[in-house]
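For this depiction, one protein chain was excluded, whereas all remaining protein chains were kept in their positions.
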């Protein structure tokens, strides 16, 4: 059985849906628009849904000529096109976000988890400097199957949230900050050094990875 | 209601069991034996189970004089004493380990997850250089609710395991290696850079944190 | 006028009291006991108080032979001997500390501020994972002239405290932690990256420097 | 009582004035002009003064269309608009600066301290290579309640100033330099390593944070 | 005998062919088009083949005016012009590549090895997340005299390939990735930390160096 | 067919000889003497030669009690015991070494290559500061199938040797040096940055890996 | 006596000529053209020669409008205008350079030393990979009072030159290279780690500083 589609410059892994529980996702940076188009067409041919992350409006506008049904998600910087219906939302993943500038990463995480079948709630702009903004959401957090916490700068928010709940936290450091923020390295190191157990961490700005992890946790309920 | 026990040098957080779903755990390094003893006695007084990580045989032998019921877990370097019965093992967490030297971290993860109610399976000595050792365990991995992958040196094992399954992976880099292994930093960076989504990472040698995350995922099934 | 006392291996800066508002303080590491003794005797000869930081019990026991009036401060790892009375305590400096292992740094800060004339309050074992432990102290913090916050690991405590008060905070990262804590670098970088303004930071484990800064702030009230 | 104004993409913390002693300040980088405008309008609606840091002339010109009363501070790269009168200048904060290229950071610090009620004096272009330029200002420095020292490259100026006075110093490393200056990291590390106690440090180029710290120190006099 | 051609700004090492077994190769970045042209003309005058790496289409178009026989290799970003016939392809070097974005580095390696006399086979898009794509090529890999493995992100591919064969592997980390990939440093460190012996590593994105090493190995057979 | 020998704490990969062309080698650091003994006995039971690297004289003396035929190689810090005869030496690998302190790494490389069938020549104490010491050996270097160059400090030797010959060079940085040598990182980075193509690099102090790579190159001649 | 000229944004240190033996030099990056013009005019007013480093052709063309006698040095990226005659060239400083791309730094060093009274010889394009290019110049190097060696990438050239002569070497790392060259850090670290004593090092690309150091050495002869 043929499970990869060889399109010259790339073998599209159309079998991934079965092996990994989700279709191949296009990471847009560093790919030309024709390369992205080729991969998208392979997926469509295989009857699989299209999801491209870190896409620009410009790329979307170019791709739309050939694939007019593509949808652009502005804050999440994502392009999607659903050949088959998405899974029915179930369970609960909550995405907590520290600041306006972290929104694109948070939305990428939320969109990813939703596309993989999770019901997603968003708690945005809940920074460490304003703890009073988190308190009202404790009940929501405590009933989530997984909580994604997105933060840049000193990356303290996952520790604060983690101290309040007993649910698995996926922490996402963002590259927001300047000077010793070091493009997210300080937030990453701080999250990994957290004195609160139950927090695991993904790469800087990796909202997609956090969304996948959270969705995988969210659906263990049926396994 | 009094929820912390002030013993002079530390306030033992005896309320943590309710707030966080597990009692306070003693991180032994940098604490004197009398300090550890004091915290243990506070926990016992509160009717909570004792669990000290990164303990040495020497510390155990000293503590045993006052608390003869303490148990030492040799590979995991842990001390325990259970006042109340542990939760019945349920679900499934699998711990995969790359080499002999990584065993203490793997065992700390396994013991932690077990103490928090998870049924735990161990797949040890499954290095990247011997992929044929992982293949026989794929079915076990695919039915686990969470998989902990422990590896030092180049930290490639989580990527390899992650490419084969659709379950959430908690990757634990270890400080095993020399030269550019940089005491686990290279394994950590590699795991965070993994091309496989669904992997989240904890601090170097943090088997305890991985065990907590996996156990939290494991019990979401009942939420 | 002679303002330095040349004792062969070092010129003791006995004029510092006037120029800088405090006598020279002995940083003990890397000095031999005879060297420390020589500096202490120079200070005593000049009628100035003796204060040696990062001293060991062993050094104290050796020095006591020649200077039996020396006092050892166990948690702060300091040696003192007061020729002239210390300034009357005034104002208010509060030292907040995140964990048992951070106590030596916190005590060095507190002792230093006290010796420079500050009334000092201590709020210890107030970690990020237990915010409920800080809340009862907010009024104390809000009426302090300066607040010293000592924390290792992810170094999040200054941000949390800073979000609650409008007083200047001196943050002290400690070398407590493992793995990516990098001997305090992560806490340091996190504190410098704080999203809360009004926090300034000193070197890792530099309780002495924090105490001096806080005491200088504390006495501006009379200037 | 409603204390945050939810404007879709951000909750403006209009209550901060009471809790923290100053209104929310807009950090402009990474925000779109409409986002900045929205936050400004929320603040104005709440009767609070507007202060945006690290703004560009281009942003100012765009914002002026909607808010023609905005003022642009060219060297400080700041935008302000004062709904209520600023506090009467009191006390004394002195800003010392090492070179022409450090002026924007120094001016941001000075403007911030002024807006928070401090009388501010400026001693600019006082580099280490020209110590004779600092000497004439010693009396001014010695009567300041707090001194902000701004320097790039080797960051030696705070040590030199600190050796001459007994007032709290807030050191601000700047990203000025090349090669091993590492965008301010060397100046930062040098300032933190200073052999002179009483110096605390803020993030690279963080003139705003230094201004807030100094202003908080400056007003303790009334507490 | 004159073996360097002095063209004002550079001495072209036309003797290198004998000493090092290959003519001087032009590294294009940081050189102006006239500088590249001058070096090329020196080589042609000496009867040696022209090979410029990391060239852009723009540079090629400019150079073509003076040297219309130049050939542009699009994926490899190389310019060539062969005055004398290339050596007959012999032996076997296989280039394995992990992802679409790594193709330019892989092609530079392949082209270089070919120009130095190696028969080259390409196995592209064989990532760690899809091990099933490598398995079909094991026989090819096992009969190669040297294998070049190109990978970015976590750089795990050389370890995986190395575990399967007994041939020397030249690993090439690429700058593909984001966040903690650190422009290829993580892949580089991981490759150097590999638990599989027989892997040696070249600089990030250094396809040229890998091609030279592999070609040198490939022709030892005749020595 | 059984190809791993499970001895409780480790599965000895006795099949490696066929798959990888050499038996499993014991990396001694971090293993207890009983663990090393167990692995050695498994190898002996499988009729394979024993080779333990980075062993100490103390470990050797302990192991000798159970395996009196073990041989200790003092400079190379290795233990061997040959059940079957080693391959006949063939081809030529030359090991070049920069200083007395680098000898253990050089000898580990030489011994490893010899055990894998290479004829090995040694050119020791040939530092960059004494180029006149290398010149007499150029002919030897030029007829080697692979050259291993071992150097610490600034790591310049591989560039110098590489400029003189057209054979593949495996460069081994050592941890010899102080200050900015950074335990071998500077030598490693310098070797990877070499302006001479045809040099590939292994981990710091990894004489074993260099020996394996060189031996693999050395025997391609028969493939 | 007035020794600084206050021009609003900068105090030009016109007294430096006497104190430091050379007039103030303008470091152009980060300064606006009007700022550079202002400083130049202050120097001219004080009868001192103008020397601006790291200037662009664009800056030169703008400045020429007001100061038509300015001279642009293309390779050195410098602007000069000599009000008083330069010192008569004396002594001997030799500048050795490794590659075409390092020329701007080498020329800045040479021009600086010349302007400070040194006779300067240039040995360019003398890379480590072509040692035969250095040998012919040994006599020149041995009679120089100071030798400046400029190199990027692995920075090995100073070690090689240093091993041949007994004159003080000022090594200048350049930012030429890619990947682990880390913008000159590897060359810098390698030069500082050199096994050859008598080499001291300046900041990356700091041809100016090297020229000053060499010229200061060159003129000690008259002291």
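Order as written gives the chain letters A, B, C, D, E, F and G; numbering starts at 1 within each chain.
As a convention for this text, a residue touches a chain if its C-beta (ideal position, glycine included) is under 8 Å from a C-beta of that chain, and two chains touch if they have at least 3 such contacts.
Computed from a predicted structure; not experimentally measured.
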Checklist line | Shown chains touched by the chain that is not drawn here | finding: C, D, F, G
Check: Which of these, C:22, C:185, C:199 or C:217, touches the one chain of the complex that we don't see?
Finding: C:185
Margin query: Considering the complete complex, identify which of G:26, G:141, G:157 or G:202 is in touch with the unshown chain.
Written below: G:202
Checklist line | Touching residue (missing chain; options F:64, F:119 or F:133) | finding: F:133
Item checked: Positions on chain F contacted by the hidden chain, ascending -> 100-101, 103, 125, 130, 133, 176, 178-181
Next item on the list: List the residues of chain D that touch the chain left out of this view.
Entry: 98-99, 127-131, 153-156, 159-160, 162-164, 177, 179-182, 185-187, 189-196
Notebook entry, point to check: So that we can see where the missing chain sits, which residues of chain G does it touch?
Noted result: 19-22, 25, 143, 145-146, 163-168, 170, 188, 192-193, 197-203, 208-210, 212-213, 216-218, 220-221, 223
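Keep in mind that, in the parts below, only the chains that are shown with their structure count from here on.
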Next item on the list: From the options C-D, A-C or D-G, choose the one that repeats interface A-B, i.e. more than half of its residue-numbered contact pairs are shared.
Entry: C-D
Notebook entry, point to check: Residues of chain B that touch two or more other chains: which are they?
Noted result: 130, 163-164, 179-181, 185, 188, 192-193, 203
Notebook entry, point to check: If each chain is a node and each touching pair an edge, is that a line, ring, star, complete or other?
Noted result: other
Next item on the list: Please give all chain pairs that are in touch with each other.
Entry: A-B, A-C, A-D, A-E, B-C, B-E, B-F, C-D, D-G, E-F, E-G, F-G
